[in-house]
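Removed: one protein chain of the complex. Kept in place: all other protein chains.
Chain nomenclature is as follows: A, B and C, assigned in order of appearance, with residue numbering initiated at 1 for each chain independently.
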Amino acid sequence: MEDFYSAEEKLLREQATKFILEKVRPRVEEWEKTGEMPKSIFKEFAAQGFLGILVPEEYGGSNAGPKAFLAFSDAFELSTSAGVGAAIAMHAGIVTRLVAELASDPIKKKIIPPSVKGDIVGALGLTEPNAGSDLASLTTNVRREGDYYVLNGTKTFITNGCWCDYVLVLCRQEGTKGYEGMNLLLVERNSPGFSVSRRIETLGWRPSQTGELVFENVRVPAGNILGKEGKGFQQIMRALEWERLMMAHQSLRKAEIALDMTMKFVAEREQFGKPIAAFQNTRHVIAECATRIEVGRALVKEAVKRHLAHEESEAFAASAKLLCCEDAQWILDRCLQLHGGYGYTMEFPIQRLWRDHRLFTIGGGTSEVQREILARILDR
Amino acid sequence: MEDFYSAEEKLLREQATKFILEKVRPRVEEWEKTGEMPKSIFKEFAAQGFLGILVPEEYGGSNAGPKAFLAFSDAFELSTSAGVGAAIAMHAGIVTRLVAELASDPIKKKIIPPSVKGDIVGALGLTEPNAGSDLASLTTNVRREGDYYVLNGTKTFITNGCWCDYVLVLCRQEGTKGYEGMNLLLVERNSPGFSVSRRIETLGWRPSQTGELVFENVRVPAGNILGKEGKGFQQIMRALEWERLMMAHQSLRKAEIALDMTMKFVAEREQFGKPIAAFQNTRHVIAECATRIEVGRALVKEAVKRHLAHEESEAFAASAKLLCCEDAQWILDRCLQLHGGYGYTMEFPIQRLWRDHRLFTIGGGTSEVQREILARILDR
Amino acid sequence: MIPSLTDDPQYFSEEHREFRRQLRKYVENEIVPHVDEWEKAGMFPSDLFKELGKRGFLGGRYPVEHGGSGGDYFFLCILAEELGRCRSGGVSMGVLAHTEFGLNIISKIGSPELIEEIVKPALLGEKICAICVSEPDAGSDVAGIKTTAKRDGDYYVINGSKTFITNGTRADYLTMAVKTDLAKGHHGISFFAFPTKLDPGGTKGFHVSKSLKKIGMHSSDTGLLSFDNCRIPRKYLLGEENKGFYYIMKNFQGERLAAAVMSNMRGRIGLEDTWKYMGERQIFGKFQKQFQVLRHLMADMVARQLASECMSYQTVKLYMNTSEPPTKEISMAKMYATETCQWINDRCLQIHGGMGYIDETYISRSWRDSRLSTIGGGATEVMKEVISKLVMK
Partner (left out) sequence: MIPSLTDDPQYFSEEHREFRRQLRKYVENEIVPHVDEWEKAGMFPSDLFKELGKRGFLGGRYPVEHGGSGGDYFFLCILAEELGRCRSGGVSMGVLAHTEFGLNIISKIGSPELIEEIVKPALLGEKICAICVSEPDAGSDVAGIKTTAKRDGDYYVINGSKTFITNGTRADYLTMAVKTDLAKGHHGISFFAFPTKLDPGGTKGFHVSKSLKKIGMHSSDTGLLSFDNCRIPRKYLLGEENKGFYYIMKNFQGERLAAAVMSNMRGRIGLEDTWKYMGERQIFGKFQKQFQVLRHLMADMVARQLASECMSYQTVKLYMNTSEPPTKEISMAKMYATETCQWINDRCLQIHGGMGYIDETYISRSWRDSRLSTIGGGATEVMKEVISKLVMK
């Protein structure tokens, strides 16, 4: 994998690793306990330039590119909290980038610079109570009234939802169905009719402020539309593929971090008169884990390359999301098992990696949805 | 499985089910949130007679027998909290029973009646920081001084540890090693030198007061020994086998409860225009889950029968512990997956069943230890 | 030592055990020495039916009035298990295809005339039976059967083809599912005991179009059969017209249970042979049985093996004690036993290393033989359909 990154990207990863280990990791246990991370964390990340990796220079970003963002994610996974990673990646890896790519100039000028500085935080509103992986059936409703769009509906499972300053809402023009006729609107928090109805308590991702958002006759200025009318879904497809790739990549990184911890643990912990590392079973399990990580990397590398080159990437991205997230789940489970009883205590981070990661085969399109995508590619 | 229980046992299960659903289940969410269950819960269980199932009538029990206890456990699993079940099962399913079987008459008279009434709570002290599944290497030390045993050492991962009123401590006579030379001592909480050094925060089993216990020159009256000097390990082997059988049985019950919840969920939740239950994938996953539960039951039934008849049961008990706990883990994971994003929220109990159960392939002898046991049986 | 239930008194009486002892001795002395030859020939000799028949091994669970011994289903289990000890899957499959799959329904719903003509001689091994359901375009999907029987006075005229028929190249009677009403799907199926030797030189219009070569089960013959205007007397209709699907539901559960029991024995023998091999074979200066990962793998296999055996035996008991067959439990037992047997044999082959890939080792034969079990007699996928319908109400 080392030949995947450029020298600059590696440097960025190094800088980020130092930052995470010194400034973030020591505070994670507290945030996880309370479920509360200070929102100012965005400013701390911003001060290092990390929130502008995918943003053009004219808006205050470094435009270092997607691979740089993956290198950055290798570092932030070292926080051992998916909630931290998810909050940052959603804001800087997906939302800000969508604004930079699709919004009108005035909106870009208004939203992106403070986003890059960490002064405001973005969220992405896709999932609804009755439309998860199946976006074609979403019902959040939009109609045009003069210079405004009027928005009604509910979005749920929204990362950064509780503290977001703006949210990109995928909504449906009246009378349309399926994947056609959707708009993507940028809704600011202070809009009348917008509210956070509740925080959703989850098994993991605790600091990520997962929330449910309600829109009641929210009037959104017409200029807040991202891209074209009716093409909301089509316009985010590439961003969704990118999300899949990020998730596959992050899964493997989590697995790698867990495996490193585990190798350290089994070398130190003794049972039956010898280190656990000396048991053949331990060694074979570790060999299998290491192999699945390495193979997953090879697949992600190819998928990212194709995605960036706009070559046929769909099958590779779906395969990577499916395989890497499933394999990482298995690896994290085996790592927890090798920790024995200690793996079950809150004193070792392996429990959090394990439970945090469980969402990776559900979020960003479940494993089942990836299989559907792949099967449809076979149909062609 | 229905032919497994007698009519009386089924009646007991019915009574217990009513009690659990009315008096326990509604309070579980709160206990899980705070990690605190009132200790008076033992008295509530006692008032129903549940704590005396394995205790002879002369000490206030019903002596309804091990199968009755399994029937009772079918009910208490409906609390959906392994912490509740573990606390009760440890006290009434293992510790009190060991006292009734092995202690001297004065100790029995002193300890058992209040245990059956829920006035005092027992714990079992086996695991040490460096001796988990490998009890042969335990180091908690005991020496005789006149009419006392003097005890030194640390026990960890002790269910009911933080609030126990007495604990059965497996300890080693000076100069012995391996499985020989151990004593089993009943240590009361008020003994000078005994302390709970900390509560261990765990991923699940939250209300079960898992703690670490320290013994510093604790003087235990000589009459507090259970059974014979030097035979501490051998004397609890049957209790450990019983624990394995309980865990296998409880695992399947958890899986069954989860599967019931899941079948209900998939029948109601729609995606892509139809209930999730209508997807072939869903149906096949459920068929596989149901089959593994039924097969596991057949194995447990045979293992319990042999255990109770004192026939060759070792291989069956180890197989049951290994297979049922592993399979239940897989089933719970699949059930969580079928819940989609909802499975990851704290609003559905499936997340707790999943994370609570993760300890079942670690505690009571890890899966790896069960495999060792089985391989040694093959060696014979 | 691998713990076993095959002598457990909760299932097996002294009478059962004696039956097992005799059969085991017979298998060891009279079958084992020949199986390599039969594997090569692609077929065991038809005389085997007679030898088994005249010793009373075939009729264990059949009524005395039909020429059987009047025993319970556990006699069939013993037959399936002990034949399995010859380590040639085709032998057990061929014998059971005759004595259980083909014959059972005739004994249950056949007329007294057919009992005399078919069941009695068949239990002596003098006539050979086969079950005949699959077609080139209808395997697990019986509603899709296309072979037809058309009433013509006192005769039926049969047209179509059947495939994957065990004993198909030599059977005297084919217990055959056909459509008597093409329009009715499941409800147009009828059963016949089709006689293949009605006319000299074979029933007119009946042909064995092909003897199918299979990956394994080499000692058993498998036929592709064709029926071209075969006229057979009406008496060969089993039970009533168009009730075939009901007969399948009611009478064919025993076949699945037998498949489970056969698979369990195939798994058990794989484990026994492999554990023995692990004690003989050295690598890196140690016996294979000293390597932790192989020991743990053995432990996993033993656990599943015991679970599967418990499940099957308990289901047999349930099957014997209930009037309606316990379809859910039988489907689960079948699926679990066959998947387990296949997995065990695959892992056992792996433990054998290069030797496992050589034709002459038992494990290689057992591996390819066991591959059929999750496909035939109700594929795993079909079992899942059945089970899910029964558990999801």
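Here are some notes:
Throughout what follows, a residue touches a chain if its C-beta (ideal position, glycine included) is under 8 Å from a C-beta of that chain, and two chains touch if they have at least 3 such contacts.
For clarity, every value in this text was computed on a predicted model and none was experimentally measured.
In the entire assembly, the chain absent from the figure touches the shown chains A, B, C.
Contact with the omitted chain, checked across A:Ala92, A:Leu203, A:Leu299 or A:Leu336, is made by A:Leu299.
Screening C:Val157, C:Ala379 or C:Met392 against the full complex identifies C:Ala379 as the residue touching the chain left out. Residues of subunit A in contact with the chain left out of this view: 263, 267, 277, 283-284, 286-288, 290-292, 294-296, 298-299, 301-302, 312, 315-316, 318-320, 322-323, 368, 370-375, 377-380.
Interface residues of subunit B facing the missing partner chain: 279-281, 284.
Considering the complete assembly, subunit C touches the hidden chain via residues 134, 137-141, 143-144, 163-164, 212-216, 282-285, 293-294, 349-350, 353-354, 356-360, 364, 367-368, 371-372, 374-376, 379-381, 384.
Here, only the chains that are shown with their structure count from here on.
Set against the C-alpha centre of subunit A, every other chain centre is closer than that of C.
Put simply, the chain closest to the centre of the protein, by Cα centroids, is B. The geometric centre of subunit A is 53 Å away from that of subunit C, both derived from CA atoms. Remark: subunit A and subunit B have CA centroids separated by 38 Å (rounded to whole angstrom).
Of all residues in subunit B, those that touch two or more other chains are 368. Shared interface positions of subunit C, defined as residues touching 2 or more other chains, are 296.
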